[in-house]
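A single protein chain has been omitted; all remaining protein chains appear in their positions.
As written, the chain order gives the labels A and B, with residue 1 at the start of each chain.
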Amino acid sequence: MCLAVPGRVLEVFEESGTTMAAVDFGGVRKKVCLAYLPETGVGEYVIVHVGFAIQRLDEESARETLATFERMGLLEEEFGDGFEAAARQKGVEA
Amino acid sequence: MKYLDEFSDPDLARRLLDQIHAVTTRPWAMMEVCGGQTHSIIRHGIDQLLPEGVEMIHGPGCPVCVTPLETIDRALAIARRPEVIFCSFGDMLRVPGSHDDLFTVKSEGGDVRVVYSPLDALQVARDNPDKQVVFFGIGFETTAPANAMTVHQARRQGIANFSLLVSHVLVPPAIAAIMESPTCRVQGFLAAGHVCSVMGTAEYPPLAERYGVPIVVTGFEPLDILEGIRRTIVQLEQGRHELENAYPRAVPAEGNPAAMAMLSDVFEVTDRTWRGIGTIPGSGWRLAPRYAEYDAELRFEVDDIRTDESPLCRSGEVLQGLIKPHECPAFGKECTPRNPLGATMVSSEGACAAYYAYRRLDLVAAGEVGS
Partner (left out) sequence: MSDDLDFEGWTCPAPLRGTPTVVMGHGGGGAMSAELVESLFLPAYGGAARAELGDAAVLPAASGRLAFTTDSYVVKPMFFPGGCIGDLAVNGTVNDLAMVGAQPLYLSTAYILAEGTAMSDIGRVATAVGKAAEQAGVQLVTGDTKVVDHGSGDGIYVNTAGVGVVPDGVVIGPDRARPGDAVLVSGPIGLHGVAVMSCREGLEFSTPVESDSAPLHGLVADLLGTGVDVRVMRDPTRGGLSASLNEIARASGAGIDLVERDLPVPAEVRDACGLLGLDPLQVANEGKLVAIVPGDAAEAALEAMRAHPYGAGACRIGTVVEEHPRMVVARTGLGGTRVIDLPIGEQLPRIC
């Protein structure tokens, strides 16, 4: 289920009484129904499934999540056994 | 694509894997509910990279796989009618009914069309006023809002030659049914991220509590899946069983209230038979009586459906996580993507299809399957 992809809203307009949007997926553009997220503004990100925006993508949250992943393992490298950390690092790069 | 590619970063994946290895002290078995997650796990080889003893049990989160055989046969009967244009998502085209599939019906002259969105089917209805257009409305809670809006629009725009054949299934009752099964080995769940984007997370704490299992809302990209697995194992190691949200960028706790309002207007809960598993009470949605005029099941009288499941097919056990695809004797022999016996070998998310596509190499090497 759920092949849903994030895209950026380029334009919001009405069509047959329904709120629609032109959404950009990194160079590919498609018309998407925005009726479930009518407050979305141009430049914001939404998650699109079968031609409908089902939820907004919280960019701040996305950045935080990635930052958390980036910090993982670093504390141990700082305070852990230097040789062990180096050996593990070597294993990562192999 | 932004906010997608970053979550496949191999270096960050390595770090998450290291963390998982660091926290795991004993065997654990957890289930990813969603077929899209199964697909991602197998395709990226995540299950090959987890610690020894950590097992991913693949859940029944493939709406294509669990659509009841009787519904497929009904869809085929409707699609064969000369006045009907039958529209469907691409996933459904090769799902085997008792005797054939939508693809065969198309090749025999039925007007079967693949659409990307249910709104495309509504457009087909507008463009073909002298035909009956039927849309095959399958899917979990993620897809239901799209189908609901389409019916709502059909009514608002007075499009009478459109109807929906509905077969929606719900995740929380499935989790309950799996946990109630006496052969259940599942100790934790990765909940389906995009289902929760729509429905929020409120339905899951009671399940975590009742069955004593951690439930972690998880996304679909490799990093998201690894993080979902990591958090589940941390809880298991610490003896906790709580709801956690590992996909906050796409899942607010309240879900999408506008979508949920539409869902409660257009659909009502019903018992649903899951192909290969059996009837799970209150596990599906059907069109509410006020939308009965758009219900294809009522509009088209289809008699004489005698379902005939392949006796060799063990999709049900695969869907319940009781066996792995390659443990089915027919896997790779009588049953292949070219000649599927059951839906799990057809659907791009079905566990059998995923194993056949991505795991076959290891299975061939281990002598478990011919090449």
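Going forward, a contact is a pair of C-beta atoms (placed from the backbone, for glycine too) under 8 Å apart; a residue touches a chain by one contact, two chains touch by 3 or more.
Note that this is a predicted model, so its numbers are computed, not measured.
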#### Entry: Full-complex contact with the absent chain, from B:110, B:139, B:219 or B:325
B:139
### Query
Which chain B residues would touch the chain omitted from the figure, given the whole complex?
1, 4, 8, 10, 13, 35-36, 39, 42-46, 48-49, 62-64, 89-91, 93-94, 103, 114, 116, 139, 143, 222, 337-338, 347-349, 356-362, 364-365, 371
### Summary
Per the touch rule stated above, chain A touches the missing chain via residues 1-3, 5, 24-31, 49-50
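Following the convention adopted for this analysis, only the chains that are shown with their structure count from here on.
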### Message
Measuring centre to centre with CA averages, how many angstrom lie between chain A and chain B?
### Response
22
### Message
So in the complex, the part of chain B that touches chain A is made up of which residues?
### Response
1-4, 6-7, 9, 11-12, 14-16, 18-19, 34-36, 61-63, 89, 116-120, 139-140, 142-143, 145-146, 149, 153, 156-157, 192-195, 197-198, 220, 223, 227, 248-252, 255-256, 258-259, 262, 349
### Footprint of chain B on chain A - complex, ascending
1-8, 16-18, 25-26, 33, 35-38, 45, 47, 49-52, 54-55, 57-59, 61-62, 65-66, 69-70, 72-73, 88, 92
